[in-house]
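Here the complex is missing one protein chain, while the rest keep their positions.
After this line comes subunit A, so read on.
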């Protein structure tokens, strides 16, 4: 059964609108104008006749035992159609991306403030909200586990997941050791660095519409990063075979990792199946803060040893990651942080360990650059500290130790593709600097720290420059079979050859929507390419995460197009009676160098359709040895970027204006150069936000700022002009030589900004974000 037979009404949008341009050109997004005009339909705009509204009752306590739930008053409230608890979960009341440890609805224990306890469906969202207040839950409040370092080592703390068979609250411990462990060095620097909890802050809240189907299944229209992962977990919880749970992508209002875990999926389907009516759920901003995972906060102890000449001798690191109440992507965060924790540098002797733990803090999981963002703040601060100790230029120190093709990382993996970190640093250093501030000129206060709030007219402003170079893995790692699927068809429509590309790969704003069309256009030599809506009626694409979709789904689209082209050639050869050499498709015509134009593609196609489905698997990776962290090839690819930040700091008030934030990045092959510049600028803005303002403040397990009033993200006045220098050193293992783009700039921007603030103030800032109280020494 096709999900579109009873598709909900939505505001009109034509995403199938064909763009022009092949690989290497810069077509605009087909949804760009709609979004700018406010005409784009997001998943929160879904609507169906006679639909109900779902709402979620959440735990007010970070850790408590549930001793009773009374739903009678809520159920009796006029307009209420259903009140559901864990007893109503039809299948297995557990889900999770890596470890199946999270209940769909809490049973006897709640492990974080915001955990889902009960659901309501009602005829109006306000009715549903009021009914929630009528559900009486008896809690026996317990002392929460909130200190991640204690959670890693203190065996006397309560075990938060006793059913898991774990002896402690560890989700993952991973050491990596290489070289000599008794080594000393002439120059040693050390430091402890901490990182606050960052929110993805996507603007479109969690939302979706579930419609019960006649076959006993359910159709779910939603915004997600991975349709098949959602379906697998949802079907299991609903007790349905996967083919009875059909999911269709609706407009995604940003993701950044925050839509990898389930939120509304099982809940809204349960309500729809229970009531037999379409049910819509939309979180508001406060609920969204409780309804998705965040970036892991971290505490990191680093020690770097070097020769007097500036050659790194060793790195020792101990890193703690607070995964909160449920595992989510904590295992991946530990894997990435330890395997990438030395930065893009050659280090002969390494002793790194990472702990990811359960606590009663908000659950943490995927966010852009996961596991690589945290250590980058630490190792780049250390490189600057080392440069000062050596009295050496910080860029020169980095270049001296930078990895290159052929380098062996501390996991034992040899980089068998370009790794032009030294070149990136050199180009970053040579980018033109922004003009110096003229103290004599009348300033526009919007250009100064504090901006429009009129805090300085030029007093006490100091400028600083900082650099950061980073390394990030691309795609899934540690032995995961990472692949994507594409179905491509070609047929004649109205005298024109039209290709259709169908994948389940989520367009979350990153630009895959143009990339897929560009690849099809290039490979098939046709102008008109349409994109089928993403749904689960085609094979898996995996998640739009880990900077992987252009690589794997791009690879799948390329492979499917090649298969379609081969079939087309076979048909042409059959019609011609021979197989000409050098056959190609150009501008809708079959041509060969030796025979010239042979036929119109349309004529070869006739009334028929050529359709091919192909999977693309990247080359295998291998797990880390649990004790040494060694692996033949833990990551399929690494990506590198360098940022240079220029900041003005009001040294008295501790306010910061980032004046420039310029990036040099190796993208392997720029499939859509303009879209890449946009991704780098957006990623850099998100990284800068973490450096200067973005932090979910948690105390005693409670989020203190669950709103955009108090969780601040950068405005345009906080965001400087950004020069972006893209270089293309193709990876021979990747389709077209592409290298993942989306995450690296998010990782390098923040450490560069902090380095620049340190340079401006001389203050040894060790926490990100660095707020005015840190810069002025008034934090306590």
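Keep this in mind: a contact is a pair of C-beta atoms (placed from the backbone, for glycine too) under 8 Å apart; a residue touches a chain by one contact, two chains touch by 3 or more; residues count from 1.
Rule of thumb we're sticking to: contacts and distances are computed from a predicted model.
A.B. asks: What name does the UniProt record list for the absent chain among "CO/xanthine dehydrogenase FAD-binding subunit", "Sugar ABC transporter permease", "Protein kinase domain-containing protein" or "L-serine deaminase"?
C.D. replies: Result for the unshown chain: "CO/xanthine dehydrogenase FAD-binding subunit".
A.B. asks: Taking the full complex into account, find the residue in A:20, A:184, A:454 or A:579 that is in contact with the omitted chain.
C.D. replies: Final answer for the missing-chain contact: A:454.
A.B. asks: Which residue, A:156, A:594 or A:715, contacts the hidden chain when the whole complex is considered?
C.D. replies: If we include the chain that is not displayed, A:715 is the one touching it.
A.B. asks: Go through subunit A and note every residue touching the omitted chain.
C.D. replies: 129, 284, 286, 446, 449-457, 459, 652-655, 657, 693, 697, 704-705, 707, 709-710, 712, 714-718, 771-773, 776, 778-780
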